[in-house]
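Note that one protein chain of the assembly has been removed; the remaining protein chains are unaltered in position.
Up next is subunit A:
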Amino acid sequence: MSRIDPIILRARRLRARRLVPQAVSRRVRWLTAVVRRQWRRSLQFRVVGITLLLSATLVLAFSYTVASLISNSVLQNKIDQSKIMVDNGAEYATRELTGFTQADDPSLPPALRNVVTQLYGSTNNQQAQVIMLRRSGGLSAVWPPQKSAQVMNDPQVSGIRPLVVGARAGTYQQIAALDIGDGLQKYLVMGTPVLVGTEPIELYYVIPLKTEDELVRFTGAVVTGTGIALVALLALIAAMMTRLVVTPVRVAARTAQRLSAGLLDQRMVVRGEDDLARLAAAFNQMAANLQRQIVRLEEMSRLQRRFTSDVSHELRTPLTTVRMAADLLFASRDDFDPAAARSAELLQAELDRFESLLTDLLEISRFDAGFAALDAEPTDLIAVVRRVTDQLAALAERCKVELRAVVPDTEIIAEVDPRRVERVLRNLVGNAVEHGEGRPVIVMLAADASAVAVTVRDHGVGLKPGEEKLVFNRFWRADPSRARQTGGTGLGLSISLEDARLHGGWLEAWGAPGKGAQFRLTLPTRGGDRLVSSPLRLVPDDARADETALIGEAP
């Protein structure tokens, strides 16, 4: 047999001991969690719980009082009866033993035996015991004879002997659980001195309390049983009553949920005229008002969309004619006199502006009407970035700005609307080139598991504190007095922000005076996902240390 290290053995035992409580404590913890959740979430559970607790406390106090009152009175009764019996017995014994003056009288023991036999008969109880003891010891009388006087040495009762011995009269009692041949049960031990000659003889009655004990126990059981039944009943009543109130509330909650989910014709059933009926009626009225409002708003939105669409068509058709006419005039401007030729040029240029303004306005109003739809498809964003930088290469050259794209080597596929993303990037890069003041513009693309991001950085005048939010406002211009170089509509960034939002993405701006600006577009890789972070930083690394750098976020 291999010897096992005692430390290991102990560790094992410890572990075994710890395992059981762990399982138990886990279950207890689980149960506590369940109860806590129910307590928080269910009004019914809470009402029943409180009722149960209060009624249990009340019933416990009540039944304890009743039970102790009954048991006290039963015992007191028995003690009073026994006292009379003991007094009578003592009187009888004194009478019978008057003749004996000598303690060593040889006829004393039989007389004592005779007395205890008589006294035993007077107790009317088979299980009782009568004992006479003498202080000098040795000489004692017990009845019934098969029981010994040893009972008086029991520590529970021996305490009354000095009292009895020391007294000349009176009774002393003690209640104790003893086994004197009839099993362990409660006894009332009563003692009194009997004066025989010079030496008092102690007379003890050991009276069984079986009947009284049973009565007390029975009473206790009845009171406890009634109490438990009462508490259970109260809990049941509380549960039923709260159910009566809670059910309509739950129905109301469910109906409200359905309403908010768009089922606008959901209503509650109104029964009777009580408070719950009033709740239902009020709820229904609220729902009806809500429905009316929503229908009205939907109608307005529909009209708005219709209006947008109509304006679009009505405005565009004549504009097309004007556009073509202007083009024709522009093409043959060489044949005109200088004033008319310049007019044709201005007409042409301003028509371009008018057109892009109209397009942007219609786009914005489509967003406002909630009519913009996302046409998402898996798209390689590197291709989109390249396309945008290619398209704007000519503008960059004109502004003498170096346009650089930093893209990963592998393709980056995201579920996005390519037209919208391209429009956003074209807008951001176009702005950066225009405001780049001849310094490089860097477009950076990166992706992580859940998002793709593009940053567009310029090193121009930058943004003043607070402006990184204002830039997304409609028709906002950094410096109204500055010459409009390219004639942007002032709606570009607003549209870009809406485009980003439509994707569930972010468009944010950072800028610091003299340090340039950076815009970051972050989009979820999978359509409909929620963004939590961006693969690229909004604040460029070279400006991070700067305390005055301000970050504006427009999620």
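The rule is simple: a contact is a pair of C-beta atoms (placed from the backbone, for glycine too) under 8 Å apart; a residue touches a chain by one contact, two chains touch by 3 or more; residues count from 1.
The rule is simple: contacts and distances are computed from a predicted model.
Per UniProt, the protein behind the absent chain is "DNA-binding response regulator MtrA"; the candidates were "DNA-binding response regulator MtrA", "cysteine desulfurase", "4Fe-4S dicluster domain-containing protein" or "Na(+)-translocating NADH-quinone reductase subunit F". When the full complex is taken into account, the listed residue touching the unshown chain is A:Pro418, out of A:Pro418, A:Gly462 or A:Gly492.
When the missing chain is restored to the complex, the residue among A:Arg134, A:Lys147 or A:Arg366 that touches it is A:Arg366. Within the set A:Asp380, A:Glu397, A:Asp448 or A:Asp542, the residue that contacts the chain not displayed is A:Asp380. With the whole complex as reference, residues 309, 312-313, 316-325, 327-328, 355, 359, 362, 366, 371, 373, 375, 377-380, 383, 387, 391, 411, 413, 418-419, 422 of subunit A touch the missing chain.
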